[in-house]
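Of the protein chains in this complex, all but one are displayed in their positions.
Showing chain A:
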Amino acid sequence: MENKKKISLIEGLLFINGDEGVSLEEVSIFLDISIDESEELIVLIQNKYKKDLECGLELQRFAKNKFRMITKKENSEYYIKLANLKTESRLSSASIEVLSIIAYKGPVTKADVENIRGVNCDNIFYKLKLRNLISEVGKSNDVGKPTLYNVTTEFLKYFNLNSLEELPKLKESNISDKEIFNRG
């Protein structure tokens, strides 16, 4: 198969899968080509979109090997004006706190998170599970075998991360580091 044909097939697949995105593995199975070749071709499309100023689309790379077709971010203000646009509420700062704790400390139990925040988190956990940003990954060995949670691929997509390694480093919890609370 010619490269042109492969590229056009991948582009179509990116469109079909939409929000869900396409992984390199899927492309490699779909076209019976190597992962490396899949990546080359998809990156080619990504660059093509980026360069083409007449094109309203771009590709977001997330979770290391997944790609998603989205509208160009710089155009967003125009789309937001559309009356019929479905809106998703942004996460509250409380939800973001819970998500950050899970992202850094996961797998963790709800009690672990509540202990750090000092607040009951039932409702937030429920909402984050509904939005598929966290998922149950097993049971802790503690009394009562509480459920352990971790962040999901959807989380990586939402925050445009390839992996949790891209998270900013947390300050060391060194109790002798007296400066950390004096910075403002």
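Criterion: contacts are C-beta pairs under 8 Å (C-beta built on N, C-alpha and C of every residue); 3 or more make two chains touch, one makes a residue touch a chain; residues count from 1.
One rule holds in what follows: contacts and distances are computed from a predicted model.
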Name of the absent chain as recorded in UniProt (options "Branched-chain amino acid ABC transporter permease", "NADH-quinone oxidoreductase subunit F", "Segregation and condensation protein A" or "Cytochrome d ubiquinol oxidase subunit II"): "Segregation and condensation protein A"
Among A:60, A:109, A:135 or A:150, residue touching the chain not depicted: A:60
Sites on chain A contacted by the missing partner chain, in the whole complex: 15-20, 58, 60, 68-71, 73, 76, 79, 85, 88, 90-91, 93-94, 96-97, 99-101, 104, 115-120, 157-161, 167-168, 170-171, 173, 175, 178, 180-182, 184
